[in-house]
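In what follows, a single structure is set out as structure tokens and then discussed.
A single protein chain has been removed from this complex, and every other one stays in its place.
Here is subunit A:
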Amino acid sequence: MAKVIFVTQNNGSMEVEGDSGSLMELAVANGVAGIDGDCGGVCSCATCHIYVDPADFDKVGAAQEVESDMLELDDKVTEYSRLCCQIDVSDQIDGMTFVVAN
């Protein structure tokens, strides 16, 4: 079980919880603005871009090659960017905050 917070571009904040699936699916299920997940979660569209809190970055780790290449499509990419369809919801991310990039 993980409780996480999404901070959206209009500075809204939403605490959501889940125990399985991807972070993108959790965001979509809760209607988090800015997380579209157009490809359904197969790392093909780059519409679920989030920034991970630098202090917690090790908990999710860096993007794999396909994901980091896809992130290049978004001008707003930083070293703390991830596509959240590639992050699993688990105890590991409990308590973390994610800032939605778009």
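The rule we apply is simple: a contact is a pair of C-beta atoms (placed from the backbone, for glycine too) under 8 Å apart; a residue touches a chain by one contact, two chains touch by 3 or more; residues count from 1.
Just so we're on the same page, contacts and distances are computed from a predicted model.
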UniProt protein name of the chain not shown, from "Branched-chain amino acid ABC transporter permease", "Trypsin-like peptidase domain-containing protein", "FAD-dependent oxidoreductase" or "Multiheme c-type cytochrome": "FAD-dependent oxidoreductase"
Contact with the hidden chain (one of A:D19, A:D38 or A:D94): A:D38
Touching residues on subunit A - with respect to the absent chain: 25, 28-31, 33, 36, 38-45, 65-66, 69-70, 72-73
